[in-house]
Structure formats: C-alpha cells, structure tokens
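Shown here: the complex without one of its protein chains, the others still in place.
Lettered A, B and C in written order, each chain numbered from 1.
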Amino acid sequence: MLQHAGQPARCLVRPGDKVQEGMLIGKAEGASSANVHSSIPGIVTRVSEVPGADGIASVAALIEFGGEFDRTGKPSAATEWEKLPRAELLGRIRSCGVVGLGGGLLPTHLKLAPGAERRTVFLVANGIECEPSLHADVSLMREKSRQVVAGMRICQRILEATRMVLAISESSREELEPLFREASGKDELEIVALSGRYPQGHEDLVRKAILSRDSLSNGGAAGGGAGTCIILNVATLYAVFEAVVMQRPLIERYVTVTGSAVRRPGVLKVRIGTRLGDLFEECGGLMEPPGKVVVGGPMRGISVASLDFPVTKGVAGVMAFTRAEARPGFALPCIRCGACVEACPWELVPTRLNKLVERGDVTTALAEGLSSCTECGCCAYACPSRIPLVDTLRRGKRLGAVGDHG
Amino acid sequence: MSFLGIILTFSLVDNVVLTRLLGICPCVGAPGGMRATASTAAATGLLMSVSALAAWALETYVLLPLGLDFLKTPAFVLAVACIAGLLDLAARRAVPQLLRAAGVPVAAVAFNCATLGVVLIAAKGGFTALQSLVVGLSAGAGFFIALTVLTAIREKLDVEQVPEWLRGLPLHLISAGLLAYAFLAFDRAFLSRIFQGW
Amino acid sequence: MADSTPLTVSPAPHVGGLISSARLNWSLALSLLPASAWGVFLFGFPALQVLAVAAATALVADAAASLAWGRAVLRDGSAAVTGLLIGMLMPPAVPLYVPAAASAFGIIVVKQSFGGLGRNWMNPALGGVVFALFSWADAATRWLPARGTPAGTAAAPLAALRSALAGGAQPTGGVLSALGARGYPWSSLDGRVVSWVNVHVLSAVGLSLPGGVFDLLVGNIPGRIGDVSVPLLMLGAAFLLARRVIRWQVPVAYLASFLVAAQVFGGLPMGRGWFAGAALFQLFCGSVVLGAFFMATDPVTSPLTRGGRVAYGICLGLLTFLLRYFGTPGFGVPLAILLGNCISPLLDKIARPRAASPRKAVVQ
Partner (left out) sequence: MLVGLCPAAAVTGRVIDALWMSLGMAFVLILTSLSRVILHLLLDAPGSAGSGSRESGLLGSRWLGVLFLAACFTASFEVIMGAFAPQESAALGIYVPLLAVNCIVLERLADGSPRRAIQENGARIFRALGAAASRGAAFAVALVLISVVRETLGSGTITLFPLGAFGGTIVVSGISAAPARALLFAGGGFLCLGYLAGLVRLAGRLRNRRPRAAGEAGAQ
C-alpha cells in the first residue's frame, strides 16, 4: 500500500475477498497518497505487513491468481479525451493511482494540479533513463511513442502549458526514430537531446539543462523565473494516457531486467506485485546463483536479501550480479584524490562531508551543503578507496532531519 | 636595515610564532573557526604595532634618560596591557557588534606573550620610531600568516580520524613544528642573497 | 531459485570505478623504478644501499606505528613509495643513518602521528628529507661522480654553477659554457657525442653546442640518486598520467610557472639580465621534475579541487624558483613543496566549489 511518496493507502480488502483485475484495493489517504489497484484477478489470501525493498514495511495484500483477466487483451473503447473537462482528466489520473514513475513516486495528479497562482507553465517530458544501464524508458518511447506523446498532450491540456519539450539522451536518438515521426509535423512539441551521462536523468539537472539551453538561445531573456517548469517521466506519461484514454489503472509497468548474472537481459512489461525471481525466470533465468540482487539501477538501487520481493510502482529496473561482482569492497582510507569532488554533479565536497558526518558534526556538514546531496552515487562510484560515501551522507541527512525536528 | 628587509625579516624569517614559539596559545587547543582566529590575529597584530611604537617612546624618552633600564620589563608589560585595555575600550565604544561577531577574546589578546615578545625584540634591535612601528606591523603580519595557516590545517585535522592520544592540542603543536620546519626555507641567508646577490 | 546462498546487501552504488587507492600507490612505486634504477647504474652499490635502507626503514616504521597505535596494517603501498622517494632524494654517498632517520621521521612523525595514510597534511617523504637535511647538512652534498668522469670531487651542476658565479666568474656565454670554462668535469662520452654532433650536424647551420648537453639530457651528472635522469622520470610520469594516477593540473602549472619565472628573472642574480635564465638547464638539473610529477601531485597533501590544484602548482613553481635561487642550496624543491603543503588546506578553503561554501544555517 506504500508505493508512492506520502502516507500508505488504506487497504480495502480482507482475506477471502474476490478481486478483479484493476480493482481498487487501496484507497489513497493523506496528502500525497495514491490509489492502489489489483494487478491480477483472484482471491486475497493474506493481508499483512511485508517489508519493501527499501526496508520500510507496509501492508500488502497477497492475491492468489484465479479467474480471468477481463481487461488485458480485450479492446477497450478509447475515450475522446479532447472533449473531457480538465477536472475529469485530473480525476481519472487520480483514481487510477498514477504516480511519478521516474523514481520520485509523487502522485501525478498533485503535480498536475493547478497551483494557487497560474503562471506560464512549461512541460518537460523526461525520457532520459534515471540510471545507467537501464533501458525501460527508451523501450517505452520506441514502442508506445503514440501513447507517450498523447499522454503529453493530455498533461499539456491540464496544465495549459505553453511549451512542451521532450528531453531524451543523445545516445538514444537513433533508436527513437518512431518518436520523432510521431512528434514531427505537429504543434509546438520539441525534442531535445541532452547528454545522457549519468545523473543527467535527475529532474533538477534536466530542468537546469533545458533552462540553460533556453537562456542561451534567447539571449538570457527567458529564464526560469518566467514560468514554472514541470517535469514528468515518459513512463508516467504513458500511465496518464492509459488512465485517461483507456481508463486503465496503473497495474503494470516497463522494467529493465539486467545484470551480469542474467542470461537474456531485456525490458519486460511487468504487472505490479510480481516476484523479482519471476522476472529473472522470464529473462532466461540466472546463469548462476546471484551474489547480489538490486532493485532499481546500479547507482542508487537497493540491494535486497531475497528474490521474493514484489515489483512496485517505483521499480524501473532489476539487476542480478554474479557473486564475483558482488563481493563488497574493503574501504581504504581517503587519499583526498578529489575524484568525488569532480564527480559530484551538485558541486559538493563529498569526502569532507563524509568525514564531518563520521565525526558527528552534522551541523557543519549541513552548512557545507549536505542537504543538496541527492545520493546519486557518483562520488562513491568514482572513489578509488571504495568509501561508502552515499551511505554516510544519507545517514548524515537523516541525522540532520532528526535534529531539525527535535 | 631597509624597510623591506624589516618587513621580510619579521614577517617570514624571524616569524614570531614559528621561530620564537610565541603566541601560539590562541591557535592550538582552543576552539574557534577561521573567522575567530583571523580576527584575533589581526587584533593582536594591531596591538603589536602600537605597542612597539609606545615601547620605543617609553624607552627613549623615559627609561634611558632616567637610567631605569632594569625596569624595562614591568614598564613594557604595563604599557602593553594599558594599550590593550584602551584599544578594547575604544573598540567597545565604536564597533560593539563587530567585536562580538568576530569573537575576539580581549584578555587572550592582551596577555598574549607574542605582543610582549615583539616589543622586547623591537627594543633590542635599536630601531627608530618609524622602524619600530614597521617592526610591529610586520611581526603582526607574520603572526597573522602563521595563525591562519595553522588554523586551516587545524580545521582539516579536526575532521580526520587521528590517534586519540594525539587528538587536539598535541597534533596542533606537532603541526606547528612541521610548519616551522617548512618556514626554515626563509632563513637569514635567503634574505641576504635577495638583497646582496650571491 | 531454491538455493541458500545469502545475497549480499550493501549500500548503493553497486558498481565502482576501476582504479583503487592501493593500485594507485603501487603504480606510483612502479613508475619510480626506472629513474632509481638509473641512479643505481650511475652511482653503483652505494646508491642501491641508500634506496634499500630508506625503503626498508619506511616499511618497518609504518608497520610498527600501525601496530602500536592499533590500526590495521594495510597493504596500500604508500610506505614503499615514501621510502623510495626518500632514497631518491638522497645524494648517493650519504651515510646510511641519514635515509634511515629521514624515513623514520617521515613515517612516524609526519604521517602516522596524524593517523596514517590520507590524514597527514604534509608529504611524509619531503618532511623526512627536509628534517634529515637540516640535521646533517654536510651529508647533503656527498656527491659521487657520474660515469666516465674523473674520480675525485664531484659536484652537482647546480651547486657548481652557483659556486662558480659566487666566485666571481663572469657568465658571458651560456651557463654550460660558464661551467665548462671553470673546468667542470663532463664525461668523455659527452665530449665525443657533442663534438660529433657539432661537426656533422650543426656545423651546416653554423651552430655549436657547448659541452655537457649530452650529459645533462641523459642524466649522466652527479646528483641525487633519483633526480638525475630526467627522461626516465618523464617516462614514469607519462605512465602515471596515462593511467590517470596523477592529474595534469599540478605538474603543468608547477613546471610552467617555474620555467617562466626562471627564464624571465633567473638571469638577474647571475648578472645576465632579464630573460636569460637558462630555464632548460634549470629543468634538467635538480629535482624539479621529480618534485613536480611525483611529490607535488601527492593527492593527500594537495588541494582537492581543480582550481585549487592549479593555484597550488603556480605557488609551488614560484616558490621553487625563489628558493632555488636564493635559498639554501639543495633545498629548493623539497622546501617549496613543503611550503605548498602548508598552504594547501588554506587553498582548499578558498577554492571550494560553490555549493559547498559555508552558508548561514537554514532558519527553521
């Protein structure tokens, strides 16, 4: 029931209940919460607390498969969304439990909700993979380019955005021919290819890159102050399309399955709630017992202790590493080489922050910018001494947050 | 000795902290960031220059004519303390916020042995009034340099995992020792080569 | 998937770069070997003894201090590099207690007192060498003659030049001619090679080389064990740069500022006027190259950021120039880098990236 940013949804089913595919089983509660739907038809066998991949436990309903898929494979009437009022569009997105699928998991209807003061809004679709070696977003854009673009138009209408930009990575330009075709010849949708170097997929960096492009081409006239820039992941846009046009809730998503232990890495369309192990089975199984299984990407993903964890809405990729690769590194002392400083996209000094947090001096660390760390992992990746910088900085941020409240 | 010579001698070659081991107290062991140290050092430098001038006047016009040479120490000590007190008073009146923001520990400045040391060194050298002032100023500058460098090193050390028995004061002293070795680069021969050639 | 192998759970990221700190140090040691081998070839068994004593003392001291102060001994190779560098900075005929003391001081006082690798703020090799040279100043000039030169009193070209000029010699031609006029003993091979080149190649364009060019280029001169062979040092440096063990900012800024300063002002104290400093001669004798590539680049004691490193390199170049020309003979590079080490924390504070500069704490 916790597959989004805010409070967990309230579970609506009890053991023994019969559910259908796409049925509402969790009701949004609280500020930034979202609905949860059943991804398969069947009977609820158990409702209990299970730990998520990130270690935070939440209530989940275990559904034993039974009955028929009454939606999948059956044509459903596409609604003429152009005729619907904005509130209706927003309502459909909300009821279908669409959340930011790039990793933020903020319910999309909140992001699209009209703000108190209306300003020129500038819609950016983020088609840059949030982590290296993931491929789900690009596959989606290639195969469902029409739906993605339509989803974008829906959002444009809701937001009354003046401009639409689709940001993609430079390296995926060729692969995305269909998308270009879809976008070309029509109104003001423009496609911008940015450097795909990690962590370019991060929302803030996409925004910064797009805005700096603008100010360059317009001689600095159109800065970020002129309008709000709203960034949505392409997977989210697809979910928006499905929700609005097909009235289909968010019960499946594209997931990259990769890693050195996977026999046939690829991108799968996966129902929410599927076991991780089943994903690997689908990809030809594992070549050897894995040493480490990671949910998410290689840089920020969370390593899990078992293959029984379910795929949730936020899972963009699943990786399995061989045991040789998974051997945890032995951290050597910092030699102040500065690699982390050069790697940090936020212009921090990770090694100093690391030392400050280890000394327990979170106050100084915060004064030196700890809170702008996004845990992107670049510093730890670059570190020749294999110091778990991200882990320490995350701890420091948590300590800092506790200090603020206390 | 030329003024440039005096400046170089007392700021680098004969650095009051690094060759005379004077006035290290505000830097080692005590807490306080770069800001506090820098302002303390600046205040001490100011005190040094004024005191050097005052001591010169005291010696030339009072002590030597009266033949009270042996009273030099108490006279200088009193002079330095009084000047420190007056400066403190003036600063409190003029810029109270600044003083508080900078966090200058007035007593530590006043009782800093570096000031008295500089005054005594200047008195020994037989300088003129203007020279005494320059000696005080450049010694103050040297004091400032040494303390700033040491504080930067200290701030770096404070976040490191150093051996517990040496953490803090001992390591600050050892750092000062290593710094003093590095500053041996500027010795008297260096100065004479610059001014007189090889 | 019914296997019982436990899955490793560790914090992200789950992939890492290819280089590791330990490998960095061993590459450094490797890159130093050609130049030190040349020193051993040139000066024979005494040089080997000095290198061995320095390295062994460093390793033993490092292990002892690590054990005594309760830190695990890490095979990070840094002590070996320190020992090797200390040996390379010693004159070949130095009494063996000097490198031993230098290594012990460098490792125990300069490095391990501060908690070992990465926590010291001063380069242990240089700290040790400077301590030893200040302690036994006379031992610092125990040169051995190069190959093919007459045995007897040998002096490094830099020291010889200085004493020649201090003795009132008027440097009319180049510095090499000045040295030649004072009867500086170049090797017989040098004489043959230079005269051959002068006769067969340069006579066509009406130029001639002074004696000693070949000796200087090859490194067949009296000097410290490790700094005589500039080409082999450059080879090691190229290897390190190619493997990204060291970064270019510090050495480039260092060498550039040193060469410019030496060329522009270097002629003045020699009585040769502006822009006549013979910067290349300065580059090929003394330990500027060794210092610039292998000691100034020590990441532990140089600034973290790129801007800081460039500023650091420039400071080092200017300091080296000043100290080489006006400081105690033989101390130029080590002391310049030590002074650089001292200001490096300050540079780190000044050249901090924008986001990391301290701000007022956020008001709740």
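The rule is short, and it goes like this: contacts are C-beta pairs under 8 Å (C-beta built on N, C-alpha and C of every residue); 3 or more make two chains touch, one makes a residue touch a chain.
Quantities reported herein were computed from a predicted structural model and do not represent experimental measurements.
Enquirer: Taking the complete complex into account, tell me which visible chains touch the one left out.
Expert: Counted over the whole complex, the chain not pictured touches B, C.
Enquirer: Touching the left-out chain: which of B:18, B:36, B:137 or B:191?
Expert: Answering carefully, the residue with contact to the hidden chain is B:18.
Enquirer: Of the listed residues B:7, B:120 or B:194, which contacts the missing chain in the full complex?
Expert: B:120
Enquirer: Among B:62, B:89 or B:130, which residue is in touch with the absent chain?
Expert: The one listed residue touching the chain not shown is B:89.
Enquirer: Of C:109, C:270 or C:322, which sits in contact with the chain we cannot see?
Expert: C:109
Enquirer: Can you list, in ascending order, the subunit C residues touching the missing chain?
Expert: 95, 97, 101, 109, 131-132, 134-137, 139
Enquirer: Name, in rising order, the residues on subunit B that touch the hidden chain in the full complex.
Expert: Residues 18-25, 28-29, 70-74, 76-78, 81-82, 84-86, 88-89, 92, 106-107, 110-113, 116-117, 120-121, 124, 165-166, 169-174, 176-181, 184 of subunit B touch the chain that is not shown.
Here is the rule we use: only the chains that are shown with their structure count from here on.
Enquirer: Should the pattern of chain-chain touching be classed as line, ring, star, complete or other?
Expert: Topology of touching chains reads as complete, every chain touching all others.
Enquirer: I want to compare two interfaces, A-C and A-B. Which one has more contacting C-beta pairs?
Expert: A-C
Enquirer: Could you find the chain whose CA centre sits the greatest distance from that of subunit C?
Expert: Looking at centroid distances, A is the chain farthest away.
Enquirer: How big is the gap, in whole Å, between where the Cα atoms of subunit B centre and where those of subunit C centre?
Expert: Taking the mean C-alpha position of each chain, the two centres sit 34 Å apart.
Enquirer: Just how far, in Å, is the C-alpha centre of subunit C from the one of subunit A?
Expert: Centre-to-centre distance between subunit A and subunit C: 51 Å.
Enquirer: Distance from the CA centroid of subunit A to that of subunit B, rounded to the nearest Å?
Expert: Roughly 59 Å separates the two chain centres.
Enquirer: What are the residues of subunit B that contact at least two other chains?
Expert: Residue numbers touching two or more other chains: 160-161.
Enquirer: Send over the residues of subunit C in touch with two or more other chains.
Expert: Each of 119 in subunit C touches at least two other chains.
Enquirer: Which positions of subunit C touch subunit B when the two form their complex?
Expert: Going through subunit C, the ones touching subunit B are 69, 109-110, 112-115, 119, 121-122, 127, 130-131, 134, 162, 165-166, 269-271, 319, 323, 325-328, 331, 335-336, 338-339, 341-343, 345-346, 348-349.
Enquirer: In the complex, go through subunit C and note every residue touching subunit A.
Expert: So the residues of subunit C in touch with subunit A come to 1, 3, 5-17, 19-24, 74, 76, 116-119, 247, 299-306, 309, 352-362, 364.
Enquirer: Enumerate the contact residues on subunit A facing subunit B in the complex.
Expert: Going through subunit A, the ones touching subunit B are 352, 355-356, 358-359, 361.
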